[in-house]
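If you scroll down you'll find the structure; I have some questions about it.
Just one protein chain is left out here, and the rest sit where they should.
Going in written order, the chains are labelled A and B, and every chain counts its residues from 1.
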Amino acid sequence: MRDISVFLKDLSNILGSKILQTRIFRPEKICIQVQAGAHRDAIKFILEQDENAGISAITGIDLGEKIELMYHIRTYGTIITIGTEVPKKNAKIESITDLIPGANFHEREASDLLGVFFEGHPNPKRLILPEDWPGNIFPLRKDAPITNIPSKMEGSGHVEQVSYDGRLINIVMGPQHPALIEPERFSLKVEGEIVRQVEPRIGYVHRGIEKATESRTYLQNIYLVERVCGICNAAHAVCFCQAIEAIMGVNIPSRAKYLRTIILELNRIHSHMLLLGHAFLEVGYETLFHYMWRDREPIMDIMENLTGNRVITSFITIGGVRRDLREEYIPIIKAELAKLKDKIDFYRQIFENDSTIKVRTKGIGVLSKHDALKLCVVGPVARGSGVRIDVRRDEPYAAYNEIEFNVITYDDGDSWARFMVRLDEIVESINIIQYALDHLPSGPYRVRVPRIVPAGEAISRVEAPRGELFYYVKSNGTAYPERVKIRTPTFSNIPSFIHIAEGCNIADVPAIFSSLDPCFSCTDR
Amino acid sequence: MARVSPILREVLAHIFKKPATQKYPEVKPKVPSGFRGKQIFNISLCIGCGLCSRDCPAKAIEMVDVEGKMRPLFHLDRCIFCYQCAESCPRGAIKSSEIFELASASKSNLVVKPKEESVDGGGTVI
Partner (left out) sequence: MSLDFTLIFRILIFPGFTFILLLTMFCDWVERKIEARMQNRIGPLYTGPAGILQPLADFVKLLTKEDIVPFNVRNFVFKFAPIISLSIFIFSFVFLPIDGANIISGSSFEGDLILVLTLVSIANFLLFLSGWSSMNPYSAIGATRVLTQLTAYDIPLFTLALAPAFLAGSLSISTIASKQHIPFALLIPWTFAFFMIALQAELEKDPFDVPHAETEIVAGYETEYTGRRLAFLKLAKDVQIVLGAAIAVELFLGGPYGPILYGSSAFWCTLWFMLKLLAVVAFTEYLTCIFARLRIDQVLSVNWRLLLPLSLLSLAAAAGVSLWLNPLWR
């Protein structure tokens, strides 16, 4: 890893006086504040140093007179933040989509929720808020009057189901569609059976969770962010609690770290099995869908025994975990996991030998490594295209620095590779849990922390089942947080769907879509 | 052509296996201890501090006046069963039962009132 001081020296040589100040986010992440307009030079410099750099998130904070925009760049296994400020009355800044195409969605979201206009953006349309939202109310601003929105205007809510655009038929994979588990709208322009263009519209499940965190205490917020996504709820809770523990400077006990690792890996197993079952359904293989979900039941029972509930675990709190793992339960967990390992072997043989599955997934929906890096995709989608990123390896959290495991990558880049990555990750997770159970340290499982969180900022990243989950938390010393920014993995992955789907058969679209593992509750928050 | 997929044998074998479906509601599932179900409130331990109501993420606990003292009333239609209230309570007055069949046709049934007699003695500490 490059030495950070050398990096800073080179950067200040390039930018000179445009660097205003540098500050440190906990834990040990650097933020370089630059003058407005100089952010493009800074980002260009980072891209020259590391061609694999990608954007992780763009955070906007309302500071009263100004809006602060922070570009979090993921490079060399860590996050370097470039911060800049724009005045609120005239919030305009140059877009960086020509440098990093993956910043497309992030900029649209910032302009939707904060009212910042990005000059040079190729498609500055609404992303998260509905079309008939009043154009002068930006929810994430502190003074936004969101309690009394006037009733819906007569708007263009009607979308033609089928319209003809020259030779192209516009088929709407609409908010209600059997292939989508959650509602989003994808307008596919098809010519015969080939898809030519895809236009996504997300925001159907937007609940305003980021704004809601600003009016609840930290303890209440744990349960709120857990419900951003039901399937990866443990990852959200761990990420949030880690950020707060970093601000407070609290170290959680070893046993708590191992227990957090165990629940995170259980979450990963059940999420991958859910997705693989759903993917089988998409290709028409109902039998395996039923078998996979039946084999998922022991994992849900383990989680119920461990935490009291099957899906939303509510296991994590600030300072550790809420309950202990009983000694007599450990052999039962290990027996169930051993049985599951054999079953996964069965599914692996099917994936490798069944000709109808291979004909539906091999070579379908190829995402090349170059495109994966340019579009800044994360998680199994990236690892299926040969990009070796995994937060558990790059920046270990919880107990991952003490446990050996493999980062699974496949180079094919097609749907089959993405499914195989997930299948192999289930086996890795089983190994991690077994190791953690064997080496569970004794001691307390939580520490008591004060109720008031001191002022500070922190960034926290966790490898959720779908990819890198990014949290930025800013506290101002009161009982309520100043800003909580959540960037979920599917939000970064959806632009890759647009790229993959163009040029493929319309019959392949559901199969490709489910190989990306979309979770729209995460995307919209 | 690759090896014959093991699914052929497996599917035939399943015709003779017991189905994996649980015949609910004739057969009820056995919930583990530590399950987060309906609350059991022990009024003799309550000191009326109101921490449970303040910490509830869903604003499901309302402090009501019971014979001159403030006691919590649980609104089960808002409750998310996180049991932060049980953790925040300094006297351990809130416990969980194993009751999970809480469906009701009217909202007035979905409350746990702070009555004088303690319900169902027992329950599990979270």
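As a convention for this text, a contact is a pair of C-beta atoms (placed from the backbone, for glycine too) under 8 Å apart; a residue touches a chain by one contact, two chains touch by 3 or more.
Since the model is a prediction, treat every value here as computed from it, not as a measurement.
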item	value
Hidden partner chain, touching residue among A:His177, A:Arg348 or A:Lys374	A:His177
Per the touch definition above, residue among A:Thr287, A:Ser368, A:Asn401 or A:Asn476 touching the missing chain	A:Thr287
On subunit A, residues whose C-beta touches the chain left out of the figure	161-162, 169, 171, 177-179, 193, 280-287, 290-291, 294, 354, 356-357, 359-360, 505-510
Residues of subunit B (touch criterion as defined above) contacting the omitted chain	5, 7-8, 11-12, 14-15, 17, 19-21, 23
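By definition in this document, only the chains that are shown with their structure count from here on.
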item	value
Where subunit A and subunit B are represented by their mean Cα positions, the distance between them in whole Å	30
Subunit B partner contacts - residues on subunit A that touch it in the complex	216-217, 219-224, 227, 287-288, 291, 294, 297, 301, 304-305, 307-309, 312, 314, 317, 322-323, 346, 349-350, 352-355
Subunit B residues within the subunit A interface of the complex	1-7, 10-11, 20, 31-32, 34-36, 55-58, 80-84, 87, 96, 126
